[in-house]
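Single-structure report; data block below.
All protein chains but one are shown at their positions in the complex.
Think of it as A and B in the order they're written, each chain with its own count starting at 1.
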Amino acid sequence: MHLIKLIFRNALRHKLRTGLTVVGLVVAILSFGLLQTVVDAWYAGAEGAAPNRLITRNAVSLMVPLPLHYRDKIRSVDGVKAVAAANWFAGVYQDPKNFFPQFAVGPAYFSIYPEYRIPDAQYRAFVRDRAGAIVGRKLAQTYGFRVGDVVPLKGTIFPGTWTFVVRGIYDGADAGTDTSQFFFHWDYLNETAKTRMPTLANKIGIFVVQIADADRAAEVSEEIDALFKNSPAETLTETEKAFQIGFVKQTEAILIAVRIVSFLVIFIILAVMANTMAMTARERRGEYATLKALGFGGGFLATLIFGESLLIAAIGAVIGVVFTFPVADWFASEMGTLFPVFEVSRETVVLQAACALAVGATAALFPARRAIRVRIVDGLRAIG
Amino acid sequence: MVIPFRYSLRNLRARRLTTILTSGGMALVVFVFAAVQMLDTGLRQTLVATGQPDNILVTRRAAGTEISSAVDRVQAAIVEAQPEIATGPDARRILSKEAVVLITLPKRDSGVATNVTTRGIGPAGLALRPQVRIVEGRMFEFGTSQIIVGQSIARRFNGAGVGQQLRFGGREWTVVGVFAASGSAFDSEVWGDADQLMQAFRRQNYSSVVARLTEAGALDALAQRLDNDPRLTLDVKREREFYEEQSKLMSNFISYLGLTLSVIFSIGAMIGAMITMYAAVANRVGEIGTLRALGFRRAAVLWAFLFESIALGAVGGVVGVALASLMQFVQISTLNWQSFSELAFSFTLTPRIVISSFAFALVMGVIGGFLPAVRAARLNIIDAIRAI
Partner (left out) sequence: MQPVVEIHDLAKSYRRGGQIVPVLSDIDLVIASGDFVGLMGPSGSGKSTLLNLIAGIDKPDSGTLRVAGVDITTLTESDLADWRAQNVGFIFQFYNLMPVLTAFENVELPLLLTSLSTGERRHHVTTALEMVGLGDRMEHYPSELSGGQQQRVAIARAIITDPTILVADEPTGDLDRVSAEEILTLMERMNDELGKTIIMVTHDPHAAERAHSIKRLDKGVLQDGEH
C-alpha cells in the first residue's frame, strides 16, 4: 500500500518530465499499433478466405487467361459444388488514383460468397440488368455510390468506356469482409468483348470453385489440375487462402520493412524512457542511500524504480491503446478502399501492451542495478 | 560574450549515458528518415534507368502497363513506317515489336511463386537498350526457344542459370545467357524472341512497340500524327516517362508512409531531447547563475544550451546516416503494383539524402532544446546562485 503510494508520488515528482515521457510513449504505442494494423490489413484477404473455396488459374500466371469451356469440365469434378468465373477488369474510375478492385463475375459467384450480404430485391434488380453492378458498402461510402447511380469505368485491359448502373450494395457478414469491391456481369463483359475485341472474348481470368467438403481441398485441386495437364493452358488450383497469401508474399519485402520500422519506434521510445529513468535515479541517489541506511534492502529500491518505470509505461500504453481505435478509424476512412479491411486486432493491443511493459522494465534495469550497488556512504555524500 | 562551445560539449561528455540514449533515439529516427528516401530513390533510379531518353514506347491507349496492352500487327507496321523512327546502319528501322507476358517462377530461397516479366523482343531490342549487356553466356538466337535472363533473376530463381531450363507456355526454354542492365528494371526480366513467345502463348498481338527517334524533339509531331490516325488506338510516350509512371504508385506509397512515420517518430526523439535538456538546465541552475554573475548575457546562456541540444542532434544525425549508409548493401525485391511484376531495387544514398537527413537531425535538436534553453536564459541570477 505504502509502496504503491511512494511509486505514484515519485512518478509525479517531475510532472513535466513524466508528462513528456508519457506523450512520447503514447506516440510510439499508437504508431506501433497502426503499423501492425497496416500489416494485418495486408493479410486481411487471406484471413477472410473460406476453406471450401478454391481458385483455379492459368499455371503460367494470373495474367494469362483460361478458356471458357473449362468451366463445365471443372464442374464435373467430383466434390465440386459450384464454379463461377471471375475476370479482373482493371478499369479506371475518373482518375487512376481511384483504385478499387472490379470483377466481372459469373452467375454462381454470389452463392459461393455468402458473406457478401445483398438485399433480395437489389440482387434481383442486378440479375435483371445486363449492365448492373453490385458494390461494397465501403466502396459506396468512399465514392458516394447509391443504388441507381451510373458509374463509368475506363477500361485498361478491355478498352473503351464502360458504363454500369449500381443495382445493389452489399454488406460484409463481419468486420473482416472486404466491402471495397465492384462486381458486374461476366456475360456483359464477354458480349461486349465479342463485338469490340474478339481476341479477348471467351477468356476467363480465374474460376472460383466451391467444394462440398473443405477437407478434400487438396484432392479436388489435384483432380482439376490433372484435367488440363499437357493442354495448352495448364491450370493451377489452390485454396483461396493460399491464393491470397501468394499475393501478399510478393509484397513481403514491404511488409517486412513496415514490421521492422514498427519495432524501431519501440526502440526509439525505449531510449527516451531509459534516459528518463536514468536521470531520475541519478537525482535520487541520496534518497536511495538513506533508505538503505534505514535498513531497506536492494529489493525495495528495485521495486521502487521498476514500479515507477512500469507505471509510466502503463499510463502511456493505456492512452496509446485507447487512441489507437479512433485514429485507426480515421486512417481507414482517409485511405478509402486502399485497405478494404482495417481493424485493430486483439493481438495488436496485446502486443502494444507487451511492448510498453518491456520498455518500462528495460528502462528500469540499469538504474535499479546501479541503485542496488551504490555504496551507502557514496550515496549519502551526493546529498551534501 | 559567447560561452565557448567547449562548455556545451564537455557537458555532453560528462553525462555520457544520457547523451548516448538521447542521440540514439534521434539516430533511429534519422535512420528511418534516410532509409525511406534511399528506398524511394533506388526505386525511381531503377525505373528511370530503364527508359532511354530518345526511345519511345507505344502501347494501346489507356493501357498504362505493357501487360494489359495489345498492339496488333497492322498497327505495329504503321508505327514502323513513321518518318520520325530512326534507321540503323543496316537500313532497317531501329524498332522492336515486343510481347510481354507474366510468368510465375518460384524464388530460390523461399519458394514463393513470383510474377516475372518475360519480354519477347525484336532483332533491334538489344540495340535499343544500350544499358543492357551480356555478362555470362551469349545472346539468344532468334527463331529458337532460347532465352536470356537478367542478373537479378539469375540470382534469385531456380533454374535460371546458364544452361538450365525454364518451363512456361507449354515449352522448355533454355537459358543461354545472363545480362546486366545497369540496375534498371530489365534486371528483373526474362528475354526471348517475341515471335516464339507469341507462338507459345497463342498471342496474335504484340504488347508494345519500342523505337528510337531520329531526334528527341520529334516526339510531338509523331504523337500528334498517331493520335489523329483513325486506324490507331495507341498511346505514344517517351520510354523514360512511361517507366517513371510505373513507379509512381509505389514511390508515392513509400515516400508518404516514410515521411509520415519520420515526422511521428521524430516527436518521440524530440521529446527525448527536451527531457534531457530540461534536466540539464535543472541540474545546472547554480552554474547558470555563476555564468550570468560573471557577465554572460541571457542570449549567451540560451545559445550554450541550444548548442548542446543541436550537438545531440548532430551526433544522432551522424550515427543515423552512418547506419542508413549500411543499407546500401541491401536489395529489396517486391511486386510493383502497377506493372504487376517482380522488381528488384537497392537502397540508394545520394548527397541530397545525406544533407536532408542531417538537417532533419539538427532541426530535431533545435526544436527539442529550444524551450529548455529559454528556461535557462530566463533564470533569475540571484535565485540561480542561491541554488548552489
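Criterion: a residue touches a chain if its C-beta (ideal position, glycine included) is under 8 Å from a C-beta of that chain, and two chains touch if they have at least 3 such contacts.
Predicted model, so just to flag it, every value in this text is computed and none were measured.
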Touching partners, among the displayed chains, of the absent chain: A
Identified contact with the non-displayed chain, of A:2, A:15, A:128 or A:146: A:2
Residues from subunit A at the interface with the omitted partner, ascending: 2-3, 5-6, 9-10, 13, 286-287, 290-297, 375-377, 380, 383-384
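Methods note: only the chains that are shown with their structure count from here on.
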Centroid spacing, where centroids are CA-atom means, of subunit A and subunit B in whole angstrom: 25
Partner subunit A, residues of subunit B touching it in the complex: 17-18, 21-22, 24-25, 28-29, 31-32, 39, 60-65, 67-68, 70, 101-104, 110, 112-115, 168-170, 201-202, 204-205, 233, 257, 261, 264-265, 267-269, 271-272, 274-276, 278-279, 283, 332-335, 337, 340, 342
Residues of subunit A defined as touching subunit B within the complex: 16-17, 20-21, 23-24, 27-28, 31, 35, 59-64, 90, 92, 96, 154-157, 159, 199, 232, 234, 236, 246-247, 249-254, 257-258, 261, 264-265, 267-269, 271-272, 274-276, 278-279, 283, 366
